[in-house]
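I have a structure here, written as structure tokens, and I will follow up with some questions on it.
Apart from one protein chain that is not included, each protein chain of the complex appears where it belongs.
First chain written, first letter: the chains are A and B, and each begins at residue 1.
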Amino acid sequence: MNPDLNYEYALLLPEFILAATAALVLFADAFRQELRVSRRLLPWLAVLGALVAGVVSLAYLDRSDDFAELLTIDDFTTFFRVLFAAIVVVLILGSHEFVERHVRHVGEFYALLLLATVGAIFMSAARELITAYIAIELLSFSLYVAVSLTLGDRRSGEASLKYVLLGGVASAMLLYGLSLLYGIAGSTQYAEIGAAFAAGTADFEWALVLSLALLIGGLGFKASAVPFHMWTPDAYEGAPLPITAFLSATSKAAIVALLLRVFGGPLLPAIDEWQWMMATLAVLTMAFGNLIALQQSNIKRLLAYSSIGQVGYMLMAVTAISFETSSALLLHVAGYLVTNLAVFAAVIAVHNRTGDERIAGFRGLAETQPYLALVLTAGLFSLAGMPLFAGFATKFILFQAVASEGFLWLSVVAVIASTVSLYYYLQVIRQMYLYPPDGDAARWRPSFTALATTGGLLLGVVFIGLYAGPLFRLADGAATALFV
Amino acid sequence: MIPLENFLLLSAALFAIGFYGVLARRSAILILMSVELMLAAVSINLVAFAAYLDADGLTGMIFAIFVITVAAAEVGLALGIVLRLYRERRTANVDAADELKW
Partner (left out) sequence: MRRLPLPSQFDRIIITGGVVAGLALAPLLLVLLVLLAVDEITAPEFIFWLVAAVVVGGALGTVLLPNIVYAALSLVATLLGVAGVYLLLGSEFLALAQVLIYGGGVVILLLFGLMLTNATDDPVVSDGSQKPFAAMVGLLLAGVIVAAAYDATWGVNEVAASSLRAFGEQLFGDYMVPFIIIAVLLDIALTGAYVNARRERATAGDEETSP
């Protein structure tokens, strides 16, 4: 288009919009006295930027410029772009009251959310190891900082320190794996790595296994797969609630996108070398994530382990990778995001009222705020995979796809894990419905934005559960871009 | 000519020493230094592969320069957090960070 530029940078417009909005938010916050803007304006600015970015990304359907094979803007990227932009919008709408009260450095908080989203989008778009690595670090760095932003809570700094130190080690391991991969394939581009692997890797048996093990270990850390999950509950507990939601939503979806791109593309020829590792990781993650969740008493830690368990189902689909499992996985990820955000939006709305992080803090919610209790119940049932809700439809399609790829035993493990998970989700629901409220039993009303976000998400959960067709077609289209 | 394996040997040693440091040290800053050792090992690997295997010999070097940049940024970021923890608890040891159960 423009003869002066090497690439069609307009294709990256959504990311530029997000980053520019982040900069704008930072400046508006820093100069708010000179500019006479209120801090209440910042969330709306961020929402506006994310909305525009999400809409603009729809203009690039079926387009692709490969940026010297580094990135590709195909339907797969667009799928995640829209998802990630939507997550930011919903998250900010659902939590801006929380942020006002419980977060230090409000401007930086919103800016980091937007920049983390940029990193997540690049993770889903990368077709080259360097770009993928930088994108992972962009997301991780934003989260290291965001975790440390809880106001007046000593746990926050501690969580951030653990996260950044362990994250640094995981990055080093991931990088060592990538460097070996580069040595084996002689290139960092997915296409050329795939070609090199297809041509045979008999020369590198041990080195290949080692590099894949380090790669899966490093990425497993970022996805908080067992046994690389130790940072997850701490980071979740120390982080402000919206960041906890973000950690369990965007950061998980982004790593899934990256795994699909890497393991569904260049590493597919070496599937015999990594399939067993991924299967082990998936089983461990499903089993331990759900089992440890049984004994949590803090809602953030409960949701942390629950999200670990959910990652297990996603890794299971990566193990049995094919076109069908990929599209089922994309559908499941989308359904999971809606469900998970519904749960978190409700938890944030309740926390705004009670300020209580214990599961016992939800006692009697059905009496004091029946609507939020209903949203939370629907969300938790959906996470467990109960019929009528999104979780059932997406899990059903996912487990079936995995089973039909010859991994029936993995599906069985996943079904058992889901059943176990129902138990601890029911613990929360029991507190809400079977116990009288502690102390203040007066009815209360959440704010309008909280009502609107939880309402929209509840509709989404039920809609996907009853009629997953449209979303499934979208996921199918995105997966088609992956397996051309 | 120096065999490629020599460089891989050196980087393996450096990586393992760094990993030992991460496991054995308790001061957050010393752990950060150990992570730097691991990243230096990665860079040696990348540059060695670039020099010996890659046709144009550039990709690995560019990767290495990105790794160096990210490593430097990580030190800055992490030190900020260490300073905060020190202000809150008067120590930079990771085992003082024990309010969250691991």
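Note that in this section a contact is a pair of C-beta atoms (placed from the backbone, for glycine too) under 8 Å apart; a residue touches a chain by one contact, two chains touch by 3 or more.
What you see is a predicted model, and the numbers here were worked out from it, not measured in a lab.
When you scan A:50, A:89 or A:138 for touch with the missing chain, the hit is A:138.
Across A:24, A:115 or A:450, the residue that sits in touch with the chain not pictured is A:115. Take subunit A: the residues that touch the chain left off the picture are 6-7, 12, 19, 26, 33, 67-68, 70-71, 103-106, 108, 111-112, 115, 118-119, 122, 130-131, 134-135, 137-138, 141-142, 144-145, 148-149, 151-152, 157, 160, 176, 180, 183-184, 186, 203-207, 209-210.
By the touch rule set out above, subunit B reaches the unshown chain at residues 1-2, 4-21, 23-27, 29-30, 32-34, 36-37, 40, 43-44, 47-48, 50-59, 61-62, 64-66, 68-77, 79-84, 86-87, 91-93, 95.
To be clear about the criterion, only the chains that are shown with their structure count from here on.
Chain centres here are Cα means. That of subunit A falls 26 Å from that of subunit B. Residue ranges of subunit B in contact with subunit A, taken from their complex: 15, 18-19, 22, 28, 31-32, 35, 38-39, 41-42, 45-46, 49, 53-55, 59-60, 62-63, 66-67, 70, 73-74, 77-78, 81-82, 84-85, 88-89, 94, 97, 99-102. Taken together, the subunit A residues at the contact with subunit B in this complex read 129-130, 133-134, 137, 141, 144-145, 148, 154-155, 157-162, 164-165, 168-169, 171-173, 175-176, 178-180, 182-183, 186-188, 230, 233-234, 237-238.
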